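With one protein chain removed, the remaining protein chains of the complex are shown where they sit.
So, chain A:
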Amino acid sequence: MSKRQTMRQRLKLNRPSRRRLARPPRQRTPVGMDFTAANLPVALSLQHCSACGAAQYPPREVCGDCLCPTLVWREAETGGTLLAGVDLHHSLWEFFKRRIAQAPWPVASVRLDCGVTVFAHLALHTFSALPAKDAASLPADTRVAVFSHSDASRNAVLIAVSADTPIAERGQRRAIAQQLELTSPAEKPEGI
């Protein structure tokens, strides 16, 4: 499918007037689809270089360190450190527009212990010590854990939670993703 056709389809899916149900962006590159496939069975899977072992993110074709052409998907440690968290009050995408109409959407950048920087949806409700439930009150260098879960478009996305949150079980991870309302489409109740 050419980029142009993908674009047309994508805009159709984002057209608010056409859909009662809006979903997160579905488009991914081929390696992005591999990311979803590799993350289905585990909490977090990243590409690792078969020569130097370096973890890679975002998904890519060759090793960013040694340019080795063979990257393998392997389970990765979920621990990391918060770089910065912010609440989004604006989006270009209908799914997030509808979610933001209810409450700001928190996201974070996290430095994983394996050395890569990821963007992740931020599960603020898992930070029990937080005085206010907004991303701005979460200080940098907070320890977090990052795992993947399918969103309502059936793509794997990353979610950051407090480091002490139990995420070993699939059910625990699903509960967090559901509480973020990531797994269900955003509905426009009054219809179109």
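By definition in this document, a residue touches a chain if its C-beta (ideal position, glycine included) is under 8 Å from a C-beta of that chain, and two chains touch if they have at least 3 such contacts; residues count from 1.
Here is the rule we go by: contacts and distances are computed from a predicted model.
The listed choices are "ABC transporter permease", "Thiolase family protein", "Copper chaperone PCu(A)C" or "Glutamate synthase alpha subunit C-terminal domain-containing protein"; the UniProt protein name belonging to the chain that is not shown reads "Thiolase family protein". Residue-wise, the contact with the chain that is not shown comes from A:W105, picked out of A:W105, A:F127 or A:F147. Contact with the omitted chain, checked across A:F35, A:F127 or A:F147, is made by A:F35. Considering the full assembly, A:P25 is the residue among A:P25, A:G53 or A:P185 that touches the omitted chain. If you put the hidden chain back, the residue from A:C52, A:L67 or A:A84 that touches it is A:A84.
As for the chain not pictured, it touches chain A at residues 3-4, 6-7, 10-11, 14, 24-25, 27-29, 31-32, 35, 57-60, 83-93, 95-96, 104-105, 107-109, 111, 117-121, 135-136, 139-140, 151, 155, 157-158.
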